[in-house]
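Right, I'll just put the structure down here and ask away after.
In this view, the complex is presented without one of its protein chains, the others remaining in place.
== subunit A ==
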Amino acid sequence: MIAIIAGMALITFVLRAAPLLLADIIGRFPARIRLLLDHLPIAVMSALIIPGITQVDPDSTLVGIVSGITAVILVVTNKMPLLLVILGAVASAVITKLCMLS
């Protein structure tokens, strides 16, 4: 089992590190491909959030949805630090869970 885990680790490491080692070649990619990659952060984060956030709690989709909406509201209405946004969102999720259990 340790050998399998080591193999998984090696695959993941190669996927992550290889592009960094080839950075100089990547710098010479055509402008169109670099523009395409500029959209990657938003695209990958959006794909991770939906539908993941609705499945965090297998018993209830509401916990994740409340947390997500709280995060959006906190970000849009206040320029607060990331950490406070996260704490606020988690607090709202815990309160939602408490209300559902009681």
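Everything below uses one rule, namely that a residue touches a chain if its C-beta (ideal position, glycine included) is under 8 Å from a C-beta of that chain, and two chains touch if they have at least 3 such contacts; residues count from 1.
We adopt the following convention: contacts and distances are computed from a predicted model.
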Tell me the UniProt name of the left-out chain, picking from "Biopolymer transport protein ExbD", "Branched-chain amino acid ABC transporter permease", "Spore germination protein" or "Monovalent cation/H+ antiporter subunit A".
"Branched-chain amino acid ABC transporter permease"
I need the residue numbers on subunit A that touch the omitted chain, in ascending order.
1-9, 11-13, 15-24, 26-27, 31-32, 34-53, 56-59, 63-64, 67-68, 70-72, 74-76, 81-83, 85-90, 93-94, 96-97, 101
